[in-house]
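Only a single protein chain was left out; the remaining protein chains are all shown in position.
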Amino acid sequence: MLTSSRRQRIDDLAAGGGAPDAGVSLAVSAWRRLRRSPLFLVGAAIIGVFVVMALLAPWLAQHDPALRLLDDQVSRARNEIPPAQPGHPLGGDQQGRDLYSRMLLGSQQTLLVAVLATVIGLGGGLVLGTLAGAIGGWVDSVVMRLVDVMLSIPSLLLAVSVGALFARQTQFTVILAVAIVQIPIFARLLRGSMLAQRASDHVLAARALGVRRRAIVFRHMLPNSLGPVVVQSTLVLAIAIIDAAALSFLGLGAADDSVPEWGQMLGRAQDVIDSHPQLAFWPAGAIITVALGFTLVGESLRDALDPKNRR
Amino acid sequence: MALLEVDDLSVVFTRKGEQPVVAVDGVSFDVDPGQTVGLVGESGCGKSVTALAIMGLLPRRGVRVSGSVRFDGTELLGLPAAAMRDRRGRDLGMVFQDPLSSLNPVVPIGLQITEVLERHRRTPRKKAMVQAGDLLTRVGIPDPRRRLDEYPHQLSGGMRQRALIAMALACRPKLLLADEPTTALDVTIQAQILALLAELVRAGDTDLGDTDLGDTALVMITHDLGVVAGLCDEVNVLYGGRVVERGPRHPLFAAPHHPYTVGLLASVPRLDGPRGQRLSPIRGSVSDNIPWTSGCAFAPRCPNVLGACTSVTPEMEFGPDERLLRCHNPVPAPQEVRA
Partner (left out) sequence: MSDVLVDVDGLKVHFPIKRGIVHDRTVGYVYAVDGVDLAIRRGETYGLVGESGCGKSTLGRAVLRLSEPTAGRVVFDGTDLAQLSGEPLRRMRRRMQMVFQDPLSSLDPRQSVQSLLVEGLRAHELDRGAEATAARLRELLDVVGLPANALRRYPHEFSGGQRQRIGIARALTVEPDLIVADEPVSALDVSVQAQVLNLLEDLQAQFGLTYLVIAHDLAVVRHIADRVGVMYLGGIVEEADADALYTEPRHPYTRALLSAIPVPDPEVEDRREQILLTGDLPSPAAPPSGCRFHTRCPWRQPSRCDTERPPLREIRPGHRVACHYAEDIAAGRITAPTGLSASRG
């Protein structure tokens, strides 16, 4: 049931955005509606702050995130962790490193994970979806069987399994695990809108004109199929951040923690969550806020691009 | 006294942050009891919006309606919603272009008709069912007993339109508004529906018993000049939200005087016309209109245009042959046009 409803949703999304619509006016009218949408503005503001934070982190952070500056205040026996104090507004972590600096620099890694995972997922999905949608026939059947099998596994379970395949977990294995889960979603989405394009009048017109197949796929079908994919990418940015955090939380995150990452920080905070909830609070809050930002933007994009909302 | 008097009806769609759209810009026409009146014009000239305004079916928000619609002596504009609902279905019936979307997809045809009868006539369910069956027979649906229990999607397009007509006529309304009732149908089916409408509204000289439908006035909205020529007593030609020419069908088609009417007639190929003759299209397209307030909306496309046409708004006046016209420079006689 779960899988069929997921598949259904992907297909609906593909059908929605695949409608042949006026290109420029579609973008312009979507932008007009976006500008007036409060949800979009909130989401965009969150993302803006997050990206700026990631870019400026090296200058904003006063301390090296790997240095155990407050090591003397850490005591494993008495379960003590440095509290907030002058120069260290959020205090330190279990190893006496400055939490504030780690949070700032952690945004870089989180952004990297989100963007890379999405790009890889999108890339894989684009290739598979284009193959299936443009060539059709047995290629389509094979690709779609594969995709359906992957979709039938709950996504976190799939990510965990992929993550566990690697002997040594690094940041990259996390990214890969998260990305692979997204490939079938992108593939199915793209194939759906490519099929709609293939049946459309303007593709028939190009065929009648004798345009080569490659040109039809890359000039006509693909550009007109990308609307739903753009929406999905925005949503996947949010999903990737959460999935990466979940993997770290389950102990499949990067082993090395000298480079901070929010999901990993949250995972490490598990042991001390009762006595020192602040170690979990900050990364968890940041993850939720940023994921919310991407989701808001994605959902308002979807609304704005929906042809049914156009006049 | 006329049954329906539409006077200077204007409908403006106002949406926040957008240019207001003037959909209907001062339409006036009358309908006498039992008369068939045509509203003819191209896409976007305001035919459907006029019909919706008469029926009180326009949304209340974001729409400015002005002018007057008097039905049987009562002003309909500004009538409370409940009173208007009461009139619809009982005194005023409407048939739409797309029969599927105007029937309730999850209610059987029979129930949809009896609902109207129960609501407006307080007819008991049993009796209403019998009448609904008679109605379906009257509109030419074979095997009506079975059809009563069927859902709209089980009927063909032509049959749905018949069912819709049956519903609109269930309470013997004094006026039936038909908005492009045959545009979505094939010509052979269109011919069936038009014949049916013509028969239903023809003066009640025959005794049809309980389903006597005579003396209903009909407002026929269409873009097809041929449909108007065969069916309507009185023809109104619309352009850009206003009536530009009005007259009884015979003289109007024999000698159109408004340049738009003339142009429209010359631009459609006629089935019975001589072959190999070039059509004379109207230049430009509807989007070239200028607002009525600054002259004649048709001026940018008009072959007869004068200087005054782009500065003085033409009024509806009697032109040649006692024809009502809105034009500074009407086309004089048909011979000179056809030549």
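Chains here go by letter, A and B, matching the order in which they are written, and residues are numbered from 1 within each.
One rule holds for everything that comes next: a residue touches a chain if its C-beta (ideal position, glycine included) is under 8 Å from a C-beta of that chain, and two chains touch if they have at least 3 such contacts.
If you're wondering where the values come from, they're calculated on a predicted model, not measured in any experiment.
Novice: For the full complex, which residue in B:Phe13, B:Tyr151 or B:Phe253 touches the chain that was left out?
Specialist: The one listed residue touching the chain not shown is B:Phe253.
Novice: I'm checking contacts with the chain that's been left out. Which of A:Ala45, A:Ile135, A:Leu157 or A:Leu204 qualifies?
Specialist: Within the whole complex, the residue contacting the unshown chain is A:Leu204.
Novice: Looking at B:Ser66, B:Gln154 or B:Ser285, which makes contact with the chain not pictured?
Specialist: Looking across B:Ser66, B:Gln154 or B:Ser285, the contact with the absent chain belongs to B:Ser285.
Novice: Write the list of subunit B residues that the hidden chain touches.
Specialist: The missing chain touches subunit B at positions 42-43, 142, 156-159, 186-192, 194-195, 198, 223-231, 249-250, 253-254, 263-273, 275, 278-283, 285-287, 301.
Novice: Name every residue on subunit A in touch with the hidden partner chain.
Specialist: 20-26, 200-202, 204-212, 215, 219-220, 223-224
The rule we apply is simple: only the chains that are shown with their structure count from here on.
Novice: Just how far, in Å, is the C-alpha centre of subunit B from the one of subunit A?
Specialist: 55
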